[in-house]
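All protein chains of the complex are present and in place, except for one that has been dropped.
== chain A ==
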Amino acid sequence: MISWNQWLPLLVIASSLISGGVIFVLDEKRKLARTVLNLGGAVLKVILVGLMLWGVSRGELYEVHFPLTDGLEFALHASPFSLFFVTLSAGLWLLTTIYAIGYFEDSPHLDRFFGFFSFCVCATTGIALAANLFTFVVFYEILTLTTYPLVVHSGKESALRGGRIYLIYTIVGGAVVMLAAVWLQTIVGSFEFTERGVMADVSPEQYGQLRWIFALLIAGFGVKAAMVPLHGWLPNAMVAPAPVSALLHAVAVVKAGAFGIVRVVYDVYGLEFCRQISVTTPLAIAASITIVYGSMRAIYQDDLKRRLAFSTISQVSYIVLGTAVVGPMATTGGIVHLVHQGIMKITLFFAAGNLATTLGVSKVSEMDGVGRRMPWTMTAFSVAALGMIGMPPTAGFVTKWYLGHGALETGQDWVVGVLVISTVLNAMYFLPIIYVAWFKPPKGAWAKERSAGQLETRWSLLMPPVVTGLLTVLVGLFANMPLSPLDWAKFIVDLEYGQ
C-alpha cells in the first residue's frame, strides 16, 4: 500500500488533472459547475501544497516511485526547490483562474479552454515535483501539448499561425532535450535529481561528451526559456488570450524552461562539476546576450503585449545568469528571481489584459491617460514595472542586488555591467508607459469601452493584479523575514553548496 507521504505529491498533481477531466465531460453550458470545479481544484491544490510545506518543514519526506522499465522510473519528490516552484505555480494559478473566469465570461468553447488550462497546470506541477530527468521530460512534453490549445484558443488565422510557430520551436526543443537526456542516461546510468549533481563517478574522458549533452540540454530548455536565438516563438504566442499569456510568461512555459536549466546545472551536473568542465561562462554569456537583446527589442514595440514579451525574454535570463555566475549570492539572486519575475510579470499581463478588455487599448501609443480611467490597474502595473527596473523596495531590487553582489564576490565584474545596461534599458521601455498613463490626458474616447458599474472593471479582473502588485512590494520589503522567497532561496542555496 502506498502511504500518505507517497499520496500527497500525486494528489497535488491529480487535483488539477481530475478537475480538468471533469470539465471536459461537463456540458459547456453549465457555467456554475465549471466555475466551482475550477476554483475548487485551484484552492484544493493550494491547500495540498500548504500541507506539503508544513510537512517538509517538520522533516517529512514526500516521495513516490513507479518503475516503468528496468532503467526508467516515474518519480516525484518534494525537495525544497520543488516546493519553491510548486508554491509559486499553485498560488499564481489560483489568481489566474479567477482572472480567466472574469476575462472570458460567456465566450464559446470554455470547456475546452478550462480543461486544457487545468491540464497545463497539472503538467507544471509535475515538472516542479519531478524527481528525475525522465519524469521531468514527460511533464515537459505534456506541457507543450496542453498549452497549444490555449495559445490557439481564439481560432483565428493569426492565432493558428502563432500556435504553429510555438509548436515547431517546442517540439524540436523537446526532441533535443530527449536526445540529451537519453544520452546522459547511457553515460551516467541514473539521473535522479540530487543536490550537487550525479557526476561524482564520471571519468575525465567523458567530459567532452558531457559538454555536448550540457549544450543540448541548455538548447532544449532554452527554447521554452526563450533564450536568444531560440526566443522567436514567444512574441508570436502573444496572440493568445491574456490569462494564457500570464500563464505562459509567469507560471508555466517560460518558467519550466528556466527551471529546467537550473535543475540541470544544480541537480544533474552540480555547480562544482559545471565549473570543472567550464560550461558556466558560456552559459553566463548566452544569458547576458539574451538579457540585453530582449530589452533592446522591447523598446521598439508599440504593442503592449509584445513589449512585455520581449521584456520576459530578458527577465527570465536573469534566472539563468544567476545560475551561471557560480557563487552563493548570485545563485540566491537567480533562484529568487524565479518567484520575483513570476509575480511581477503576471501583474503586468493582468493589467495589459484589463486595458484590452475594458478599454480596447492594446498599444502603448493608445495609453495616454489610462491611469485616470483605471487607477487600480495602472497602480499595480506601475509597481510591477518599477520592480522590473529594480527600484527598491520592490522584488526586482532584491534580485538585482543579489546578482550584482554575487558577481562582484566571484570577481566577474562584467556581469555588473550587464545588469546596469539592462536596468537602463528596462527604464527606457517601462518609464514612458508609466509617464503617459499618469501624466498625459486621454486622447479622446476609448476604442471599445465597457462599463462595469462602480469599479473600473470587473472585480475578478481587478483583484488578481492588485494582489500580485501588492506582493511585488511585500516580498521586497520583507525579504529578510522567515518564509519569504529570499529566505527560502537561501535555504536551497545552502543545500546546493553543501553548507
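By our rule, contacts are C-beta pairs under 8 Å (C-beta built on N, C-alpha and C of every residue); 3 or more make two chains touch, one makes a residue touch a chain; residues count from 1.
As a working rule, contacts and distances are computed from a predicted model.
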Check: Which choice in "Na(+)/H(+) antiporter subunit D", "Signal transduction histidine kinase", "Fe-S cluster assembly ATP-binding protein" or "Branched-chain amino acid ABC transporter permease" gives the name that UniProt lists for the one chain left out?
Finding: "Na(+)/H(+) antiporter subunit D"
Check: Which of A:V43, A:V56 or A:L179 sits in contact with the chain that's absent?
Finding: A:L179
Margin query: One chain is left out of this view; which of A:I18, A:L145, A:L408 or A:L495 touches it in the full complex?
Written below: A:L145
Item checked: Sole residue of A:R164, A:R196, A:R211 or A:K440 that reaches the chain not shown, by the stated touch rule -> A:R164
Next item on the list: Name, in rising order, the residues on chain A that touch the hidden chain in the full complex.
Entry: 24, 66-72, 74, 108-109, 111-112, 134, 137-139, 141-142, 144-145, 148-149, 152, 154-157, 160, 163-164, 167, 171-172, 174-175, 178-179, 182-183, 185-186
